[in-house]
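Written out below as structure tokens is the structure these notes cover.
Missing here: one protein chain of the complex. Every other protein chain is in place.
Right after this comes subunit A.
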Amino acid sequence: MSPPLEHDYIGLSEISSMESSDKFSSSDSSSAAVAEDAKDHRPPALNLKETELRLGLPGSESPDRKEKVGLTLGLLPKSFVSGAKRGFSDAIDGPAGKWGFSGGAGSDGELGKGGVLFSPRGEGGAGGQHSGQGSAGKDAAAKATGQEKKAPAPTPAPASASASGGSDRGIAPAAKAQVVGWPPIRSYRKNTMATNPLKNKEDAEGKQGFGCLYVKVSMDGAPYLRKVDLKTYNNYKELSSALEKMFSCFTIGQCGSHGIPGRDGLSESRLMDLLNGSEYVLTYEDKDGDWMLVGDVPWEMFTDSCRRLRIMKGSDAIGLAPRAMEKCKNRN
């Protein structure tokens, strides 16, 4: 089975071209392998790869994603730009000031404003906001605006969160800006770590015997991930409300408009209706690396096979549902 393309919440693949050929003993160029892999994964109608949020640099080649693993949160005084694996030369496009993000540091609430920030394609306006960016790909600049408010300031990192004496791990001080060569991990190690060890970790965490079942939860547009222990929930309803609480700060303005009164008695199908109605849907990556809609399968089956969760834009998830059903049928 093709290796899952590890996407973090903004859809960057950590697999390098070297590593992707690991699972294919053929001598195909790795780029072909990765491309084929992506195609096997997704139904033609839904090219998640293209619609996923990612940060690229102005002028960087958006489609060629396997080469670019960096994000740019360009608020730093130096030209802190991309974590592109190759050529620093690709990365630099002048000092960070060029990024010209609208609005300075803001509150979390700002993220929720203007869902346009996160629409991946077709809107084009996102690109237009950053005319100074040059030929930013349609994916590129928009995502950055959502991030910039969290980028570390030039002065010492925002301290409020960590000043509480450590008892409350609380909210992270700032989203990390990915910078070339930081943290200082050798390329070889980076490439090797991209698949196996991560999978190991997830598998290990998924082991029943361990008494906890931690999975990462990412949300499109949120600056950081959360981790939840699936064992602490008994059904989809509990999971959903927990996630709702966790990520509520990012969904102001989204769910509100649909008004979610009477969350009690939320059945599995109701969850789906709800999520379908709102801006976001809850999806998960299963053991095979496929992304499925949450709620299709019985809870136990779900916790058995879920490796990570992702709250994605409803528009992105359109193709998922039928496939999930099919897969379920095939399984049963």
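As a working rule, a residue touches a chain if its C-beta (ideal position, glycine included) is under 8 Å from a C-beta of that chain, and two chains touch if they have at least 3 such contacts; residues count from 1.
In this section, contacts and distances are computed from a predicted model.
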Original post:
Just by its UniProt name, which of "Pyruvate dehydrogenase E1 component subunit alpha", "TITAN-like protein", "Calcineurin B homologous protein 3" or "Protein TRANSPORT INHIBITOR RESPONSE 1" is the chain not shown in this complex?
Top reply: "Protein TRANSPORT INHIBITOR RESPONSE 1"
Original post:
Out of A:V179, A:L239, A:L293 or A:L309, which is the one that touches the chain we can't see?
Top reply: A:V179
Original post:
Residues of subunit A in contact with the chain that isn't shown?
Top reply: 8-9, 14, 18-19, 21-22, 25, 27, 69, 78-80, 83-89, 92-95, 152, 156-157, 159, 162-163, 165-166, 169-190, 192-193, 196-201, 204, 210, 212, 214, 216, 223-229
